[in-house]
Structures are given as structure tokens and as C-alpha cells.
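Every protein chain except one is present and positioned as in the full complex.
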Amino acid sequence: MFEHMTTIRVRYSETDQMGTFYNSRVLEWFEVGRTELFRAAGISYASTEDKNVLLPLVEASLRFEGRARYDDELTITSKCRMDGRASLRFDVNIVHASLQKPVASGGTRHAITDRAGKPIRPPHWLVQAISAESE
Amino acid sequence: MFEHMTTIRVRYSETDQMGTFYNSRVLEWFEVGRTELFRAAGISYASTEDKNVLLPLVEASLRFEGRARYDDELTITSKCRMDGRASLRFDVNIVHASLQKPVASGGTRHAITDRAGKPIRPPHWLVQAISAESE
Amino acid sequence: MFEHMTTIRVRYSETDQMGTFYNSRVLEWFEVGRTELFRAAGISYASTEDKNVLLPLVEASLRFEGRARYDDELTITSKCRMDGRASLRFDVNIVHASLQKPVASGGTRHAITDRAGKPIRPPHWLVQAISAESE
Partner (left out) sequence: MFEHMTTIRVRYSETDQMGTFYNSRVLEWFEVGRTELFRAAGISYASTEDKNVLLPLVEASLRFEGRARYDDELTITSKCRMDGRASLRFDVNIVHASLQKPVASGGTRHAITDRAGKPIRPPHWLVQAISAESE
């Protein structure tokens, strides 16, 4: 398992008329968490596609636990591990940085496929990177 | 339980570089389904907020089942029912209209609160509307 | 010049904490207008890319003229014409359908290129379609 923490600020474009973030943004923040976790693990998510390894989302679950307003700083903690032999799982926790209150949590499960969408064996460099001890 | 079907087309802005829709759009399409289901049930989602009844999202789950490209027509089938005494549940199924292949499915659970975020008893007009036989 | 009118409803995901639509949505609504104008002119915007004709956006200008709330119905009127010999221009007007008040207006200019990004002569079927009398 590899764990990583990153920080974002709520954009005005991510708010809605309830004055908090719109619900679908959480999936976009999960993606920011995955990107930065991969970078910390020494993998570029962008270059996995160049290597003909795609990680299409199969399932996602989300819990909405608290509000966050425009410009609030959020801490995204992501954990990545193999889920069975052919899929990857991220568990994510988003917390309001200054209030230390939960904002949202959940997870995503990803297939491992080639560009044609055919499932492939997880490449060695991927398995190794996410099995490394997090810094 | 109240059931309703509505149709959308995938916008260019909803695609991503994989050539299919970006995952968070599904939550936005679920919202389109809720809005149109409520309209069919004789409720305006917009006016529930004016009546001091808010339905904040508490949980969501999504399964990504197939691709959909720009301008493809999608059929969104939404079902709404009370979930316990204090929350509302929508189950949603999104299908590619011409291919009749599954695209995404899942559900959302909503609390029933006032504008201050305090849970309230589900108003009578809401319970009645979603208990009606769908047309 | 070809002119076309289409209708959308403001999605909850398109609102922001000011209670009106977030500004970038207007560019997404312009795109809905272009797509539907093309359909009315007998062209599928999606299939132009299959024909190796891309219409990348070069310039856009927007004026924000009025508010629109969640679920409000908006009328998008789009006009399309050649702009010089190598670019396409859309002029768009968005009006609140029931109040008949202006919401936003503006335009976009598009290059005409192949998939490699090289400018190409506007294909005959494109010029002809947008020169037709609108229905």
C-alpha cells in the first residue's frame, strides 16, 4: 500500500448555490489525489497511458461528511493498493485543513487495461511502486 | 416509489482524453435525472429550497459499465423512494439509447433538512408525491 | 448564414455560491448551441472529426447580461457563418425563456484544420450547409 497527502483549495467554479462544493467535484478531487500519489510513487499517471496501460474507473463510492466553502483549503489523503490480481483500489479521505473536520471520503476501483480496453496483467513497475513504503 | 425516464446528449465538455465521458459527469447526470423525476412527480426541486426543505447528498455509489461518446444520446432512468424515515434514495440507470448498452448506474442517498442543515420530518407533499404511481 | 435556436435548463452543477450560473458554463452552453445548429444544418459535429475536419476554438468573447437560477429554462440562439476563407464564426445569444431577459451573449471563432492541426480549406459540404437558408 502506498499513501500520500496533497492539498487543494476549493475553486469558485466548484461551489454551488447551497454555498458549499457541488457533489461531483469530489470525484475530481479524488483524481487529483491519485495523480499526486502516483507522482510521489515515482509514476507519472500521464505516461502510463503512453505505455499502453490504462486505469479506467470501474466503481466509485462517496460519503459527503461536511461543508467546504470557496477558497477553503482541503487535505486529500489517498491510499493505493492492488485489489485482487487485476484491479487497483484507491481509498481517499478529504478533510478541511484548518478546521480538521471531515469533508468527504470514499474510494475508487480501477481496471488495468490496454488502450483497446482489454484487461492486462498489472505491469511490474506499477505493482512495485505502490507496494513501496510511503515516504 | 416513483420512476421516471429522461434523455440527454453527451456534451463535448463532458468528454475526456480517453474519448469517453469523464467520470464525475455521471453524478451531474444523476442530478438531471432527479430534477426531471421531481418535475414528473409534480414537485419543483428548485422550489423545495424556497420551502426551506433541502435534500443534501449524503452518499453516492457509481458503477461505470460502458463508454459513451460526444453527442451520444443517453437514457437516464431514476427511481425515488423514502429510505427509512428521514432520508430519500434515488436509484439510477444510464443506458446508451441507440446501442441499448449500459453506461453507468448507481444511487444517491439524501438527508432531509432545513436551510440550517437540521434534519426535519419529510414534508407530507414530498412523501405523497414520490409514493404516487408513476405515469 | 445559418441560424438555430435550442433550449436548455440550468443544472444545479452549473450554479455557484452567488446563486446564479458560474461564468464558464456559458462557453459550454455555446457548445450546445453549435452542436444543435450543426444538427439542424444536416451536419453531425461528431462526424466532422471522423472526416478529419476539426474546428478548434481560436477566440471567444462573452458578455454577462443577467442572472439565471437552477432549473430556469434558457433559449440559445446561434448563428454560423464563414469568417474569411479559413475560419468559422458563431454568434450566440442566450435569453431567459420565461422572463425574456438577456442572460449572456457573445461569439466564438474556429479554425478549420485536420487532425494534425494543419489549416485546411473548408470542405464543400460545410460551406454549403451553413450557407443554406435556415428552416
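By letter and in written order, the chains are A, B and C; residue numbering begins at 1 in each of them.
Assume a residue touches a chain if its C-beta (ideal position, glycine included) is under 8 Å from a C-beta of that chain, and two chains touch if they have at least 3 such contacts.
Bear in mind that the values here come from a model prediction, so they are computed numbers and not experimental data.
Visitor: Which residue from B:15, B:44, B:61 or B:75 sits in contact with the chain not drawn here?
Guide: Looking across B:15, B:44, B:61 or B:75, the contact with the absent chain belongs to B:15.
Visitor: Return the single residue from A:28, A:65 or A:83 that touches the missing chain.
Guide: Counting the whole complex, the residue in contact with the absent chain is A:28.
Visitor: For subunit A, which residues lie in contact with the unshown chain of the complex?
Guide: 9, 11-13, 27-28, 31-32, 35, 44-46, 69-71
Visitor: Touching the absent chain: which residues on subunit B qualify?
Guide: Counting only subunit B, the missing chain is touched by 12-13, 15-17, 19, 22, 24, 69-70.
Visitor: Since one chain isn't shown, list which residues of subunit C touch it in the complete complex.
Guide: Per the touch rule, subunit C residues meeting the hidden chain are 18, 23-28, 31, 54, 56-64.
Here is the rule we go by: only the chains that are shown with their structure count from here on.
Visitor: For subunit A versus subunit C, what separation do you get between their C-alpha means, in angstrom?
Guide: So the centre of subunit A lies 33 Å away from the centre of subunit C.
Visitor: Which integer distance in Å separates the CA centroid of subunit B from that of subunit C?
Guide: Roughly 27 Å separates the two chain centres.
Visitor: Taking each chain's centre as the mean position of its Cα atoms, how many Å separate subunit A from subunit B?
Guide: 24
Visitor: Identify all positions of subunit C at which a residue touches two or more other chains, and write them in rising order.
Guide: In subunit C, the residues touching two or more other chains are 12-13, 69-70.
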